[in-house]
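I'd like to ask some things about the structure below.
Missing here: one protein chain of the complex. Every other protein chain is in place.
Now for subunit A:
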Amino acid sequence: MCFAILPRLLPGPVQSYPSMYPITGYYGAPAQQQQSYSTIPSQATPVSSKAPITNSAHSANYYQNNHPQQLQQHHLPQHHYNLQPFQQQQHPPYTTPASYYGPQSYHASPAQQSQQQQQQPSLVPMAASGPGGPLYPIVSYPSAPGSSQYGTLSSSQSTTQMGAPLHQYGAEPPASSASGHSGYGMAPPSQVAPTVNGQGTQNAVHSHYSQTNQASLSYNSYGGVTQSSGGAEADRPPSGTPSASVHSSPGHRQGKNESKSSLCIFHFFPSLPLAGGDTSSSSTGSASPVPNSYDSLEGGSYPGVTTQRLFYKIAHLMNFGCKLSCLFVRGVETIRPSLQPFPSLSELSAALGGLSGVPELEVEALRPINLLQERNLLPPRPLEAPEPNLSPDLKKVNCSPQTFRCTLTSVPQTQALLNKARLPLGLLLHPFRDLQQLPVITSNTIVRCRSCRTYINPFVTFLDQRRWKCNLCYRVNDVPDEFMYNPVTRSYGEPHKRPEVQNSTVEFIASSDYMLRPPQPAAYLFVLDVSHNAVEAGYLKYFCESLLGNLDKLPGDSRTRVGFLTFDSTIHFYNLQEGLSQPQMLVVSDIDDVFIPSHDSLMVNLKESNELVKDLLKSLPALFSQSRETHSALGPALQAAFKLMSPTGGRITVFQTQLPTLGAGKLQSREDPNQRSSSKGAHHLGPATDFYKKLALDCSGQQIGVDLFLLSSQYADLASLACISRYSAGSVFYYPSFHYIHNPAQLEKFQRDLERYLTRKIGFEAVMRIRCTKGLSIHTFHGNFFVRSTDLLSLANVNPDSAFAVQMSVEDSLADSSLACFQAALLYTSSKGKRRIRVHTLCLPVVSQLSDVYAGADVQAITCLLANMAIDRSISSSLSDARDALVNAVVDLGSAYKSNVSNLQQSGLVLPAAMRLFPLYILALLKQKALRTGTSTRLDERVFAMCEFKTQPLQQLMRMVHPDLYRLDNISDQGALHLNDTVVPQPHLLHLSAERLSRDGAFLMDCGNVFYLWIGKCCNEMFIRDVLGCPNYASIPPNMSHIPELETPLSERVRAFLDWLHDNRAFSSTIHVVKDDASAKATLFQHLVEDRSEWASSYHEFLQHIQQQVSK
């Protein structure tokens, strides 16, 4: 029935397009089979540098008479002199300089002042436009006859189930389930439609039962027992729902619900909790000095959970019987608000947002699409986040999707409905993102809910002048006096006009109640590898240059402290105490029991010792240029760094160039090069030792974040090393085959990353708590942090480039409310020594219909969340398991949609339009370095790709998974964006298939952290001349990596477009000009995910495979 809408151009699916999938076509498979890391042709790994030099041989000429526990002291430039040996103190008490925690006056920087000035409620720009682009003509797909290549994709349905829902937030029962929420709209009382809600309640009671039922059934499913029980229960609830829903969409019908499809309960990734060889340990170190107290600071959880829970259950049972009285209460409620100045009645219009007023957007999002027939799926511009179906008032104040995104913008009412939809529910958060506008609020009292400690936000309800109702736990709170005054309008008595209530992203300046100790100063310690391998790679010079250039731009204030530490087989400290004429180097050669030679002069105030620091940075590269030491004592160096930093906390930046070979935390090579391209999957994805994890936990306890820069040409066991950053909330950077001469591309990337890294914002001693509406609960977190309790993340450092993902589950039915809210509160110390709280609140409608859930599905967020889950799965279980689970996610969605929503009895794979890109994205995921099999992938690169999946923000991740491809040679100003005074052309997105490339064109591929500009053999000479500045195709240099600034209109257009793309990302990307004949082409072609490669199927084959599985 829905197909009547579509402009149907071609008759049937059976039409063959011979060269559509270039298996035998022009760009044959051979080009894509090349090894992935041979991207830079002129680069060779310096194997010779690893020639084993025995320890005794070189120690003779390096440090003579090298006693254990001996300490040598040098003046950097030339002469050695023997100072009296240091007393061997193991743990001398650290004496803080008197000025350290003393009373300080903070100089607010201009930036901060200006932030404070703009307290006007300013809205974060929101992405507009729904998921559906314009309609495309249907072009039928080739039916690709000989596609039987499913070696790796053969799926075993993973139907292992998860346990019972956890952690129920019991709280008082809904006082009047009818009252729901209020927004700020104006809805006349006559709009009340009690029956709809009433049935919703009844429905929910049903499903609640069935949910508990399932939960008890799934008890024994642990341990891989496949079980597909509970299908009938899962289907039951909606059968009570009258299908005369408010939707008038022609594309779907709920009647199908009655059919008892034998679906098993969907839980994409079951737990395999302790089974994996993944990670773990108990920390031996002393417990953190800042233990649980943050809980009480940032706000604990619901008190009295257990007792109230029973109460709630009882109330829930009574709910059914109370329908009538609820209706009555509603009547009262409708009258009362009209007496008030607050338009709280609009609750219903807001409330019914998910039920009534179905806009065209939703119809479009639900349009069933037969993927096997429709070829042009991509929208012309990169996909935007779907808008939640809320009232315009709420939409206006909702959180920006770049900061806070939910996989399902319409939250399903019950877990049963969620299971039936077979989509994961979760949040993608980018909480510390660089923002253009941010209302900063300074006030003595920060208004929070008294029971759940939620910060006041735009989605609370003002019952009257003096009381507000929390939107998460529904408790009624008093409005404090101070809140009555509105500083923006300078008026009294308008609490609902305060900036906190007008903006969903705000930042509070916290009072001393939010501190456990005085705010720490910004402290940076750089731990540098200076072994022979590092000298060979030559990173030190560039690091020192970069730091010298950015020394003044390091975030901080007058208290900022820096320190340096270098290591090879020994550890070198640098005394930079003010007053010295030159920096002093202190060598500790006892790496078994590391001690700190001097306690107050190693971390120094940047302002006071500025000259010494500069001296050191200038002399460091030369100092080690002759180093012959091949061993690396990374573990002891990290221990020393931890000891050095633990009094203050701060950031440790580690540069490492090889496998650590000495002392604690030494590692062995675990990679078998012959297994790199094994189709069975990769091993050793988990850490080999828990040393780094334990150290990271200790660091996290002392508020130290560790960032790792790995610049190694050979295997360095990133899987183990990355733990140091993962649990201390750091970030990982990896530069495979880094060499300052042989690999200019990596060098350039290193320099750019370093610049951004050194100057980006940073928050210290941070915690983040995520609260959500009663009934929802947090299942799992993904990202770099330490989970301190069920909803609290401990982040020693927080940086603006890392993101988090959260899996959620619906624990109790959400039928009582029509809106679900999520609030992320990030408490941190800014580099200026201010304690701040950044609060983001997201509000979404709750729906009870499966079709509504599908209409609100956010395909990009779902893909990212699934990617995170797949990474966990591949570490805890195996890579092939994770891949199967990803394929099953598509199969499950297809069959769930087929049996529940779409009533079209047509063959083919049918998905709702909102999810039409899902199979494509999953296929792209399967071809990523992190998850691919068959293609040769180095273990470190795979592990790094996994780390990136866990920490990159959604936009960046999507560009990496599914790059944007544009044609540039015919770029025009048609439909261009006009920003300020520049015109930014907007070329259309192209599918990632070699057939879309043509020899006479020039194409730009945007892979997130790198751009490829592919120039066809017969490319327009004018384009080559005007944009690249070369006379013809042949004269384009092979390693061109910049676009010259030419004065031609074409060049200006291209550069305007590139600059515009650059503006949206934190780390600037390099551009590579790739010629058609160059061997570098392979790197471009591996991103063409729709094509078949030797080990992976093409998109069409993938779809056929899915279809077979669905119709089974």
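By our rule, contacts are C-beta pairs under 8 Å (C-beta built on N, C-alpha and C of every residue); 3 or more make two chains touch, one makes a residue touch a chain; residues count from 1.
Note that contacts and distances are computed from a predicted model.
A chain of this complex does not appear here, and its UniProt-recorded name among "Galactosylgalactosylxylosylprotein 3-beta-glucuronosyltransferase", "Cornichon family AMPA receptor auxiliary protein 1", "thiamine diphosphokinase" or "Mitochondrial import inner membrane translocase subunit" is "Cornichon family AMPA receptor auxiliary protein 1". The hidden chain makes contact, of the residues A:727, A:804 or A:1033, with A:727. If you put the hidden chain back, the residue from A:480, A:518, A:686 or A:744 that touches it is A:686. Residue in contact with the omitted chain (choice from A:506, A:697, A:885 or A:992): A:697. Subunit A residues in contact with the hidden partner, per the touch definition given at the top, are 162-164, 166-167, 219, 222, 270-271, 273-288, 291-292, 295, 300-301, 305-306, 686-691, 693-694, 697, 701, 727, 777-781, 786-792, 809.
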